[in-house]
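Every protein chain but one is kept in place in this view of the complex.
Moving on, here comes subunit A:
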């Protein structure tokens, strides 16, 4: 292919990564529970942790809607820290109590936290023991969502990866979509692929334990989220093959993601175009409407959700924005490589965080929009910077064609709001 003149040939894949470490402003992996417990309806997430973990889940996640969500914290107390045997007995007792109260629970996740990791509480052994005890009714798995091992969305990766070893073995060729998406988006993806004649399609995680997909040497899988590196590795170890593609954000990302799967399943161009033409046109139109306010604006990504690189690709290529810095908690080039390939070199690509230094860079660059976590948003607004909290990108439907306009809208709304408000006279 000929590179058009005037466009730098280098892409962000070749950009040296700025690696920093210092104070981070990110959630820990425990927070993945907030959407996972809604996705897996017969699962319960039991954090083995401290009062801080319980407080985090409650106040940061704020799902105080039900009297009993499908998660809780077994709070470690002084006595648990004294001896290991003690803690295991206590855990068994609490689990038995929980399961007798909630007979609807089919999958129980023991979720490790910072304190349980520091005291080296062996939750793998506990999960095995409890599986035997409560089989066949309940399957007990474990993973770590601790802040010393995981950030924010990595919790979902750890959770899904913990499920892979116990997936049933299969031989038939199946497509597996990996990642917990809102049902409405998941249905759209399955529908598009089905219309192309691709199938059978299975999804990890399944809404119920009984629908859990199988895996084997003929399984091919595609990740729906760019933070599922461990899960992808675990599936590969079970013999499955990963389809690598940019992530399905925006019209372009969705098309490339679908195209990669279609190619794997030998879908011809005509079929592909027939299925995607109408939604592609809708997506383009919706993006054009929603992104008017974004054209030519600069954006700075603080590391938070791990979605930063694919989103930067969408915003720079489809919404006309200019990225100044794109920070991710960690960069897995095996997953986000195709997205990096599409972005011309220019923005700083940073990994990890030293929040004070990064804030200095934000203040110097004065971007039109800063994407950051909730702890930083209001302070930056108070400094006159416009922000978009990253958390919404994880909870709201933003993938695929029909949401492409909404995704652009999430970024344009803060900018439009700033333009709407006439508060100078009041200040």
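Rule of thumb we're sticking to: contacts are C-beta pairs under 8 Å (C-beta built on N, C-alpha and C of every residue); 3 or more make two chains touch, one makes a residue touch a chain; residues count from 1.
Just so it is clear, contacts and distances are computed from a predicted model.
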item: Record-based protein name (UniProt) of the chain missing from this complex, from "Light-independent protochlorophyllide reductase subunit B", "Cytochrome-c oxidase subunit 4 protein", "NADP-reducing hydrogenase, subunit B" or "Spermidine/putrescine ABC transporter substrate-binding protein"; value: "Light-independent protochlorophyllide reductase subunit B"
item: Absent-chain contact - pick from A:182, A:214, A:320 or A:344; value: A:182
item: Which of A:14, A:171 or A:356 contacts the chain that the document leaves out; value: A:356
item: Contact partner of the left-out chain, one of A:18, A:81, A:201 or A:256; value: A:81
item: Touch residues of subunit A, complete complex, unshown partner; value: 21-31, 34-35, 38-39, 41, 46, 48, 50-52, 54-56, 58-69, 72-78, 80-81, 87, 90-91, 93-94, 97-98, 114-115, 117-119, 146-149, 151, 180-186, 207, 356, 373-379, 381-382, 389, 391-392, 395-397
